[in-house]
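Note that one protein chain is taken out, while the other chains of the complex remain in position.
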Amino acid sequence: MSATDPLLRCEGLVAGYGGPPIVRQVYLDVPENEMMTLVGPNGAGKSTLLRALYGLTKTYAGHIVFAGRSIEKTTPLERYATGIALVPQGRCNFDRMSVAENLAVAAHSVPVARRPEALDYVLGLFPTLKPLMQSMAGNLSGGEQQLLEMAMVLQTRPKCLLVDEPSLGLSPRMQAAVFEKLAELRDGGMTVVAVEQNVRVALAVSNRAAVLVQGEIAFEGPADQILADDRIRTAYLGGQTISQAANDR
Amino acid sequence: MTRTSPVSWNALLAALLLAAGIIVPFLTQSSYFLTIGISAMIFTVFAMSLNIVYGYAGLLSLAQVGFWGVGSYVAALVVTRLGGSIWEGMIAAALVAAGGAILIGAAALRLSNHAFVIVSLCFTLLMQMLAQEWIDVTNGPMGIPGLPPPSIGFGEAVFSFGTPTRFFYLALVFATVSLGAIWIVVTSRVGKTLRMIKHDETLARSLGLRVTIWKLVAIALASVFAALSGALYVFYVTIVDPLIFDVYYTQVILVIVIIGGLGSFWPVVISGLLITVLPEILRTPNELRMISYGVILLLAVLIMPTGIAGLAGKMRARRTTPATSTAELLQ
Amino acid sequence: MTGAANPATAAADPLLQVRGLRRSFAGVHAVDGLDLDVAQGSVTGLIGPNGCGKTTSVNCITGFDRSFTGEVKMMEKPLAGLAPEAIARGGLMRTFQAIRVFDSFTVLENVKLSMQSFDGTTVWQALARTQQFRRTEHETESKAYELLELVGLRAKSHDAAGELSYGQKKLLSLAGILMSSPRLVILDEPVAGVNPTRAMEIADIIKSVKDRGTTFLVIEHNIPFVMRLCDSVVVMDRGKRLVQGPPEEIRNDPAVLEAYLGGAANVGD
Partner (left out) sequence: MSYEFLLQLIVNGIVVGLIYGLIATGLALLFGILHIVNFAHGEMVMLAMYAMAVVVPLLGGSYMASFAIIVIAAALLGWLVSGGLLAALSSKPGQMAIFEKSLLLTLGLSIILLNGVQYIFTATPMMVTTDIPTGAFTFGTVRLSYGHAIAGAIAIVIFAGLYLFLTRSNSGRALRAVAQNREAALMIGLDPEKVARRAITLSIVLCAVGGAVLIPLYVFQPIVGQALLLKAFAIVIIGGMGNVLGAAVVALGLGVLESVVGGFANIVWQNAIAFLGMILVLLIRPQGLFALAMRKG
């Protein structure tokens, strides 16, 4: 895989949940060691696209190429083994088990000998979790649970982290902290693809951004240019019909 | 349902079965075959009672045998202890069953469907235990023997249904009246309402349906017909004992309803008659027959969960509507 | 385009009034003191970013979620605490975000069944199939055909509802709830997952029904659809009403765009 090839590429991806397709012909490249944020109005298919990357949806057509291999036919378990990890939307931990137990269960696929080392690695990334090890995951704050969920999947040192609306249910202070942590991971060599409502906070730390409208990429580019682009307003609040916005691409 | 007016198609089938019923006692005098006929008719009504609550309303209830047994005991006690006639016994059985059904139903409906099923089974198991151990009421394991045959009239002008032939006709009247009443209910708007609730309770509520009340109606209706069938059955076998609650009965009516097709009427009637008659003819010993029922239940659930009605429906559907093409899917 | 006959401001004579609606799940305030007015005879839109509490509010108003605090009144009659079926019988009908139809019944039956709690026939009339019952059934059927005609599904009356496309099922549920000519209809994302041409068709149908006096509250993500259809638009943000006003005013209000771009998730910890 040459240096210029993206780590993750979608070629004409069409996906949905069995009914009409929600993701319609998406072409997207995510270069390695960069953070890409998917934004766009609700119902545009952002979460569906992210879940399609992890194999949680039906793929009608198109390819997903990860590190040179097409993976659209593989199962979530297989994709996790090849180095893609997903932190789904909302709470996704084992609320009636302690933080330590959550992390231990999450490390089940790590060889036993290397588990302590993997635990130290994630506790190094998420020091706020250290004092909370013995408390029940359910009693943690929304933000702390979000960090726990990220720590859980990072023990296997995946190459690419998919994060679905990490800011949902978090206070503005926690939202900023979560995105700073994502940026830190990106600087440490992780490729991050986030779906996010809070466009300003996400784009502030992202390298690139793509605006999804009605299942298609309306336009994409470097994060700072996207915010300034007036097409954001039409994408979110309309004014032009979607096809005009798409033709400008 | 085919487009010809439904009443004529159903009337034809009803007349056919009724005629067959009337002829049978002329074809055979052997009490063995008449007994099979009587139990076939009673079990068909009993299975139809399960079909009301499970088939139409979508509530899998294993309490039917509980009401079947309670009805039997109540009728037997009314006749043997209170000196009433079987008719008063059956009315009492129906009322007690309906009352019990509404009480237990109201409590159990507060639960999710999962717990409802388990509570319904525990009701039957508890009734069996009470019949076994509440000696001074149920006479315990010995049960209540010597139940007099049903009869009409007083003093000399008494007409008794003591002989198998006469009881056969009594059972035929009972089956015709009961199945007729159930047919009127399930093919009317009440039946449609229950099927709406079975299909999507939330949607039914959003259209203004008092779902919980309709569920209680279904449970109570089912318990009444189960109790009546039980009462008539024990007066034919002339004894009621704790074995009336045996899991065998739960399993037979489940097999009948699933093979026939949940929420269908005529297929359940036909499968009810066949499934009670066949093993009797094969004369297999009790254990092997019940093992065969167990195997039939497993196969039915695995292979054709929608029963005969489902298969008939699929065949009719395959002929009329084309499958949705992927093009339309991508539209 | 939005020449609504009645005044755009909702204060005139609100059919539906919501005051201080609050519903939280384990510390997260999904709805945090929402105030909402729906004017008689209007089509009011309810928009807002994902997670701002739109669907939760609808579930509270229509009685499917009764653990909330605050006041919900329709024509001065309090709805809080009533069962969903009682609220429906009171003339407030709703559709669902995840489309719900009776798949095994035909399209015509689906529409007729929606009338069942409203045509006043008693159980005994239904069982005995009395003359009066047959007459009401006939009237229901002709009204059903009329509504199927309106939504363009007349040709598919005898098909099983399960075989309809996604957009057609949305039209079917709309026809179903209009059978009982309700005072207020709440549509939960009527055009989600529906292609733009079909969406505009649905907008025209809603407009024509509105002109006959039915009031609508429409929850929708498709902003162009809402701007074209609604007389008044309520924008929700972090569980509260941010602003309410005519569509043009809302589109140009910087606070609205900021709510969307600022990711107005409800305030957690």
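A, B and C are the chain letters, set down in written order, and residue numbers restart from 1 in every chain.
Going forward, a contact is a pair of C-beta atoms (placed from the backbone, for glycine too) under 8 Å apart; a residue touches a chain by one contact, two chains touch by 3 or more.
Remember, it's a predicted structure, so these values are computed and weren't measured experimentally.
Trainee: Please identify which of the visible chains the hidden chain touches across the whole complex.
Mentor: A, B
Trainee: Out of B:Ala14, B:Ile91, B:Ala181 or B:Val247, point to the residue that touches the absent chain in the complete complex.
Mentor: Counting the whole complex, the residue in contact with the absent chain is B:Val247.
Trainee: Of B:Gly99, B:Gly180 or B:Pro305, which sits in contact with the chain we cannot see?
Mentor: Of the candidates B:Gly99, B:Gly180 or B:Pro305, B:Pro305 is in touch with the missing chain.
Trainee: Identify the residue among A:Ala104, A:Ala183 or A:Ala204 that touches the chain left out of the display.
Mentor: Of the candidates A:Ala104, A:Ala183 or A:Ala204, A:Ala104 is in touch with the missing chain.
Trainee: Could you tell which one of A:Leu49, A:Ile71, A:Leu86 or A:Cys160 touches the chain left off the display?
Mentor: If we include the chain that is not displayed, A:Leu86 is the one touching it.
Trainee: What residues on chain A make contact with the chain left out of this view?
Mentor: 56, 76-77, 80-81, 85-88, 91-97, 101, 104-109, 149, 152-153, 156
Trainee: Could you pull out which residues of chain B are in touch with the chain that's been left out?
Mentor: Where chain B meets the chain not shown: residues 60, 107-108, 110-115, 117-119, 121-123, 125-126, 129-130, 133-134, 247-248, 250-251, 254, 258, 285-288, 290-291, 293-298, 301-302, 305.
Just so we're on the same page, only the chains that are shown with their structure count from here on.
Trainee: Using mean CA coordinates as chain centres, what's the chain A-chain B distance in Å?
Mentor: Chain centres of chain A and chain B, defined by C-alpha means, are spaced 55 Å apart.
Trainee: Can you compute the centre-to-centre distance for chain B and chain C, using the mean CA position of each chain? Integer Å is fine.
Mentor: Those two chain centres are 42 Å apart.
Trainee: Just the number, please: Cα centre separation of chain A and chain C in whole Å.
Mentor: Here chain A and chain C have centroids separated by 33 Å.
Trainee: Multi-chain contacts only, two chains or more: what residues does chain A have there?
Mentor: Within chain A, the residues that touch at least two other chains are 20.
Trainee: Counting only residues that touch at least 2 other chains, which ones in chain C make the list?
Mentor: 165
Trainee: If you look only at chain B, which of its residues touch chain C in the complex?
Mentor: My answer: residues 184-185, 188-190, 192-193, 195-196, 199-200, 202-203, 205-211, 317, 321, 324, 328, 331.
Trainee: Which of the residues in chain C end up touching chain A in this complex?
Mentor: Residues 27-28, 49-51, 165-166, 189, 192-193, 196, 221-224, 227, 251, 256-257, 260-269.
Trainee: Which bits of chain A are touching chain C when the two form their complex?
Mentor: Spelled out, the residues of chain A in touch with chain C are 19-20, 22, 41-43, 141-143, 165, 167-171, 174-175, 196-202, 214, 232-233, 236-239, 241-243.
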